[in-house]
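Every protein chain except one is present and positioned as in the full complex.
For reference, chains read A, B and C in written order, and residue numbers begin at 1 within each chain.
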Amino acid sequence: MTKKLTFSKAINEAITLAMNKDNDVILIGEDVAGGAEVDHLQDQEAWGGVMGVTQGIVEKFGRNRVIDTPIAEAGYIGASVTAAATGLRPIAELMFNDFIGSCLDEVMNQGAKLRYMFGGKARVPLTIRTMHGAGYRAAAQHSQSLYALFTHIPGLKVVVPSTPYDAKGLLLSSIFDDDPVIFFEDKTLYTMKGEVDEGFYTIPIGKADIKRKGKDLTIVAIGKQVHTALKAANQLSKKGYEAEIVDPRSLSPLDEDTILDSVAKTGRLIIVDEAYPRCNVATDISAMVVDKGFDYLDAPIKMITAPHSPVPFSPSLEDLYLPNPEKIMAAFAEMIGDNSIASK
Amino acid sequence: MTKKLTFSKAINEAITLAMNKDNDVILIGEDVAGGAEVDHLQDQEAWGGVMGVTQGIVEKFGRNRVIDTPIAEAGYIGASVTAAATGLRPIAELMFNDFIGSCLDEVMNQGAKLRYMFGGKARVPLTIRTMHGAGYRAAAQHSQSLYALFTHIPGLKVVVPSTPYDAKGLLLSSIFDDDPVIFFEDKTLYTMKGEVDEGFYTIPIGKADIKRKGKDLTIVAIGKQVHTALKAANQLSKKGYEAEIVDPRSLSPLDEDTILDSVAKTGRLIIVDEAYPRCNVATDISAMVVDKGFDYLDAPIKMITAPHSPVPFSPSLEDLYLPNPEKIMAAFAEMIGDNSIASK
Amino acid sequence: MGTSKSILASLTSEKAKWMYRKMVEIREFEEMVHDIFAKGELPGFVHLYAGEEAVAVGVCAHLTDQDSITSTHRGHGHCIAKGCDLDGMMAEIYGKSTGLCKGKGGSMHIADIEKGMLGANGIVGGGFPLAVGAGLTAKVKKTDHVAVCFFGDGANNHGTFHEGINMAAIWNLPVIFVAENNGYGEASTFEYASSCTNIADRAAGYNIPGEIVDGKDLLAVYEAAERAVKRARNGEGPTLIECKTYRDYGHFEGDAQTYKNDKEKVEQRDHNDCIKRFKDYALANNLATKEDLDAIEDSVKKAIEHSVKFGEESPLPDASELTKDVYVSYE
Partner (left out) sequence: MGTSKSILASLTSEKAKWMYRKMVEIREFEEMVHDIFAKGELPGFVHLYAGEEAVAVGVCAHLTDQDSITSTHRGHGHCIAKGCDLDGMMAEIYGKSTGLCKGKGGSMHIADIEKGMLGANGIVGGGFPLAVGAGLTAKVKKTDHVAVCFFGDGANNHGTFHEGINMAAIWNLPVIFVAENNGYGEASTFEYASSCTNIADRAAGYNIPGEIVDGKDLLAVYEAAERAVKRARNGEGPTLIECKTYRDYGHFEGDAQTYKNDKEKVEQRDHNDCIKRFKDYALANNLATKEDLDAIEDSVKKAIEHSVKFGEESPLPDASELTKDVYVSYE
């Protein structure tokens, strides 16, 4: 049985299911309940996070398990690391991934390394949910897609879903994973609707999904950019080219085989990653394919990314900043030397 | 006129020259003077940083310009950002690059973005000196090479010198650059000696240096790994192969042309980067070469990096962790299908 | 109104009118932004300062363009009090090329470094170290400039509060930390999130003066700020001033504010308005005539309307701006 749910509700449902299943699961973050200890406030009216994603959860599970924190990211993310190591299974919300600047130590030097430094004697079953992505007119400090920073760091898993279905199944996997997982939610996807299975299901972390089959070109696209790629693929199809779209879904670990198999078939690769261009996931995937699948390649790998610049506020600039189908088409046109594609 | 100096003294000399030249240059960080306001302590006995790199500088310039800070990285790095924007030219020392976890916000969201967010109306002439690198038996939280994180972030420049000569000239350029620069110092290089020019000289940021000429293979190596590459090149030379070694010296901006020219000549590329393997500078350079120099390549690009794991304490494991000449030789052997190279 | 005689003596009619004007500018600006945001004409997140005018104005009344302030996500009021151009501000919020930041910053990063306004900040607590940096420049260069850090009750629990104030204290820097305690950080109350009874109570842990003032009373703020700025300029170090205030709107535009209690809303917004309070005081104490104030209100209304027209009609940034201003030295 499936039903239509928004991306936001799919996440809410995953958290609810996880908290029902296991009393050790707690939800912690800034206003994740919303309005703690306000006398007149009924729990069902509580904010449920700045975007309302966790609305209603405090009503079901109470304030012992749904915990509003002060604005102290180092404090509560660090606390979540050891809460995880001492018996809980926290879902910590880092409101915007940009705020990692206030708690990178707790993620990079504590959470990610604890198990290794302790010689394998600890587990850190922590999930950090965090918003990312440009397009919301939220400017330079609230629009970044910083998953490359986390992918760089050993000891973390990094998950970036692109659909409500994937979001629910991957969040459930993340919560019940015994390693620290950073779970990225694109703020511009929250209102997107999609089919989602009823009840509890998981999607394995580390398994890519082919969002569209094709034989002429592989597009690996991350998060929201999967939809940009799908749009480009539809247009390419009209021109007679079928693109295969691989959604890695998890960046660390990365499903190298699915990507390589696709490139082996198509011989061409475009990677769409809205993050900053240097040392990003696009370069990571490109380098991996060159290392392990060099002979499959009929053409240079092209990367469609943001420019090397902060995210501008002005809507007109932000629109230029992001990848779009036209940029993908132009890259493909260049790749195969067919200008008629780019000009539409 | 040149003289022999250690890497550490070359840095000390650059700071001294800069402070002599411009009264707005200050040095700030934890114990950069060492022992502030200790009655009996003579300035010439003051620590000069945990590794003694800045020894003697407080004696010359006094405590108004050489400022010991509390252990508060967010505090003093953030303060350095606006000190720079309001008229000083600070050299801030982040003792170990691993401590960026405590002040990423100040670097990434404030320092790097200030100018852009302000529409170009501010300058942030800040240099952050920081120690990196494994091999010192300093374990997981004091051995990382995190330059990829900084390279990812637009608005920062990233410099990683490999010799005393480069360190001095590049540090002087960094200090007098009007953008924020992160200047990496490998702690295991401090005692290395090399020829250094007398007096004031600069090396442009963004210009790679060819540390060895060759025609059969390009090795791009970062920081200390330049020396690993040189060792490998010597051994390869005995086998009849001449490697060209490109030291990018600055990772952001990256001198793409010098790298591409070398690969155009040799047709083969190995990148040696001791950082974590995912989304690192090796992948960045590989992807760039594939994008812009695909046709130059006669073989897959190989990357010699750390494994995807924290830095282990145990000396035996740490030695395995790091790149070494043998790993480079083995990669080249595989590349050209000549096993006699790898087995020495 | 509990304002001491000494203030009355030092407060000129000119200053009083300037302050009145600035408060009205802020209020009208914010009401206008509220309206145009509601119409869907403004992009992004917008946090309004209405209700807290007395804080920004009472403090900035003592500052020159050479003095610096650091601001918050709720930064329009600080901008106006520090003398930023209204047209440039509105254009910035519209994302236009004529904006203070060429449209690249927007509401959350609005700034004008020439006016000593070192930027609104999207990072709660981001301002503490930045204010310390401006204070450090003053100390190293031996000027008499001061720096002011405006911050919220929510920010008071961030680590940067602690690091920033401690550094300012040990170095005796000319930095004034101004808490805008409006009772809430987003939906969380000050009482819930903060273990201290007053933010000013924390000053003792840094051996600096901590003062509590009625943030709805312009002259109380003005007076406390005067003392603090004097201390700072005299090399006597930092001060923490806690202004108890209230934000009339929600955390951001679009917030249903279910966490606020209705009684408090009415009490604060309708019966404790800082502008009304100062107006009554100014009239009663002959600092200004009714005509003066009417004229100010009129003129401000026109200025705000002008700013909207300016914002609306200004061109969007050119595409070439996208990658400009990332670095000084290259594009």
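As a convention for this text, a contact is a pair of C-beta atoms (placed from the backbone, for glycine too) under 8 Å apart; a residue touches a chain by one contact, two chains touch by 3 or more.
Given the structure is predicted, the values throughout are model-derived calculations rather than measurements.
Checked against the full complex, the candidates B:11, B:138, B:182 or B:196 give a single residue touching the omitted chain, namely B:138.
Within the full complex, the residue among A:10, A:85, A:285 or A:301 touching the omitted chain is A:85.
The residue touching the chain not shown here, chosen from A:109, A:225 or A:305, is A:109. The hidden chain makes contact, of the residues C:158, C:247 or C:260, with C:158. Of the listed positions C:202, C:216 or C:324, the one in contact with the omitted chain in the full complex is C:202.
Listed by residue number, the positions of chain C touching the unshown chain are 157-163, 165-166, 169-170, 192-197, 201-202, 204-208.
Mapped onto chain B, the footprint of the missing chain covers residues 30-31, 34-41, 45-47, 50, 68-72, 74-75, 98-99, 101-102, 136-142, 307-310, 312-317, 320-321. Mapped onto chain A, contacts with the missing chain fall at residues 24, 26, 64-65, 67, 69-70, 72, 74-88, 105-106, 109-110, 114-123, 154-155, 157, 177-179, 206, 253.
FYI, only the chains that are shown with their structure count from here on.
Centroid distances from chain B, each centroid being the mean of CA atoms, peak for C.
Among the chains in view, A has its Cα centre nearest the centre of the complete protein Cα set. Per-chain Cα centroids separate chain A from chain C by 36 Å. Rounded to whole angstrom, the centroid-to-centroid distance between chain B and chain C, based on C-alpha atoms, equals 40 Å.
Residue positions of chain C with contacts to 2 or more other chains are 101, 103-105, 109, 121-123, 159, 326. Listed for chain A are residues 74, 98-99, 101-102, 139-141, 307-310, 312, each touching two or more other chains.
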